[in-house]
Structures are given as C-alpha cells and as structure tokens.
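In what follows, a single structure is set out as structure tokens and then discussed.
A single protein chain has been removed from this complex, and every other one stays in its place.
On to chain A.
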Amino acid sequence: MGLLSYFKSRSTSGSASLAKERLQILVAHDRAGRDAPSYLPQLQRDILKVLRKYVAVEPGAVNVNLEHDEHHEVLELNIVLPEGERSTG
C-alpha cells in the first residue's frame, strides 16, 4: 500500500455496484419480455378494448404478465380502474 492510498479505502459501494444492480433488474425484465408468447400484446389490446366498453380506463390501465414457475405458468392480469369507478356499496 502506498502512502497516499492509505487514506483511500477501496470502495465497495462505488457506482459499479449500482450499475450491476440496475442491469440485473433490467436484463431480467428484457428477457421476460423476449421469452413471452407473441400473443400477449394482442391479448392486452383486446382486453383493453372490451374493458373500455364498460369503464373509461386509461390506455395503460391493463397490464398482462406471464410468470414461469418450475411446474406451471401464471398469467397475471392487472387492471387499474380510474378513481370514482369503485362501488361505494
């Protein structure tokens, strides 16, 4: 160790670790999109079209996601309804 480097500790939390973390998330997301069946975007558009007959939802309100497990696949459907559409029962 040199005299000057004595005062500098090796950074373990520099920007490289942030880069790795961001990449891991991003790449996992990219791969999920890549491996998804090709009908997902069309399914998403169709569901949105049907939904809009009944509720005035935003174009981005429907989210379709396919998750793989070891033994099965889960088709996850997430719909965000606008404020005020909820029944106050």
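Throughout what follows, a residue touches a chain if its C-beta (ideal position, glycine included) is under 8 Å from a C-beta of that chain, and two chains touch if they have at least 3 such contacts; residues count from 1.
We take it that contacts and distances are computed from a predicted model.
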item	value
Chain excluded from display, named as in UniProt, from "Carbon monoxide dehydrogenase medium chain", "ABC transporter permease", "Phosphonate transport system ATP-binding protein" or "Septum site-determining protein MinD"	"Septum site-determining protein MinD"
Missing-partner contacts on chain A, residue numbers	1-5, 8, 10-17, 19-20, 22-24, 26-27, 30-31, 34
